[in-house]
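Complex shown without one protein chain; remaining protein chains in place.
Chain lettering (A and B) follows the sequence in which the chains are written, and residue indices restart at 1 in each chain.
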Amino acid sequence: MSEWASAVAFFWPLGVTMKNPLYCLGVLLLVCGVSPYLQEGPSPLSTYALRLGPGEEIVSSLFKFVQEKKLIAPFVITCVGSVTKATLRLANSDALNNNEIINLKERLEIVSLVGTLNKDAHLHISLSDKDGKTIGGHAIGDLEVFTTAEIVIGELSNLEFTREMDERTGYPELVIKPRSEGNVSNI
Amino acid sequence: MSEWASAVAFFWPLGVTMKNPLYCLGVLLLVCGVSPYLQEGPSPLSTYALRLGPGEEIVSSLFKFVQEKKLIAPFVITCVGSVTKATLRLANSDALNNNEIINLKERLEIVSLVGTLNKDAHLHISLSDKDGKTIGGHAIGDLEVFTTAEIVIGELSNLEFTREMDERTGYPELVIKPRSEGNVSNI
Partner (left out) sequence: MSEWASAVAFFWPLGVTMKNPLYCLGVLLLVCGVSPYLQEGPSPLSTYALRLGPGEEIVSSLFKFVQEKKLIAPFVITCVGSVTKATLRLANSDALNNNEIINLKERLEIVSLVGTLNKDAHLHISLSDKDGKTIGGHAIGDLEVFTTAEIVIGELSNLEFTREMDERTGYPELVIKPRSEGNVSNI
């Protein structure tokens, strides 16, 4: 998107979002300074730790873990480990051009893993190779563990993560809400 | 600073810091093994989540958030997202030579954001480009969001972050204190 188009999308939301009155209302509230679930807190935090072994795939293992534990506002706190493969979506991708993807097949050290873990999780990773050179991007999957992956996950105990289509980006983007009363964790 | 000068600064603080008796006392306490607010804890943690949208600037948005919420010992737990710009201060900079700065104007994925968020915040970032190549440094600003930035912030509930000039580095450096009684959060 050009800077001009970006400015239009930001300052003249009615033109862009006329098809979706609810979203339009959201942008208007935003412009008026009332953020609709774009920021929340404070929340207590509960935490989980897991270790994946050789051959396990990190992204799908994290999805499975989050589903099994019924986590509602989960995210990665830290991750250390190594992989033999990785599929990353690179920085020039966007909703219309989603095919800038790289498949790596070599031993790589995980030097960062960041992001949120609710449905349609959003994870970015950086990996270092045999020379120490690092490569990074959006973690699509295929992150097959070489020796180990030690991961600590946080869960915001009284918040809820969902995703809603953001017409400015073409992606379902993070929405942060207080939990409904019956849903608040006691940790 | 040469290694020799560094050694002098460390083992012979009186000579270097004679102009500042309080700092001199601090270094003496340090040498004697009494750390003046260089480490603290345990503290409970309260947490906040926010999502920034297209065109928002990350560093100033985080400053504003921390001020609005009156956070006293805040830091970044995780951040995932993308930017169209970034201004970074590179590794060869120091207090006397502060101009090693790079201005990036391209789509970049955020693969790490680390650091503390109190006044004179100290943030480092690594960003990956269209080829997956990563570039990193001290986040000065100009981090304009491309599609999204999902950020989780931690606040050490019973600690306080300030900064005090450290003559060894020429920068105001982090000081970590227990909060005064009236200031302790109940989260």
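Everything below uses one rule, namely that a contact is a pair of C-beta atoms (placed from the backbone, for glycine too) under 8 Å apart; a residue touches a chain by one contact, two chains touch by 3 or more.
Keep in mind that this is a model prediction, so the values were computed, not measured.
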item: Candidates A:Gln39, A:Ser82 or A:Thr162 - the one touching the absent chain; value: A:Ser82
item: Contacting the left-out chain in the complete assembly, out of A:Ser43, A:Ser126 or A:Asn158; value: A:Ser126
item: Given A:Leu113, A:Leu143, A:Leu159 or A:Ile176, the one touching the chain that is not displayed; value: A:Leu113
item: Where the missing chain touches chain A, by residue; value: 45-55, 65, 69, 77-80, 82, 106-113, 126-134, 147-148, 150, 152-155, 185, 187
item: Where the missing chain touches chain B, by residue; value: 1, 6-7, 9-10, 30, 38-45, 73, 75-77, 88, 90-92, 94, 100, 102, 112, 114-116, 122-126, 134-138, 154, 156, 159, 161, 166, 168-169, 171, 173-176
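Please note the rule applied: only the chains that are shown with their structure count from here on.
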item: For chain A paired with chain B, centre-to-centre distance based on mean C-alpha positions, whole Å; value: 23
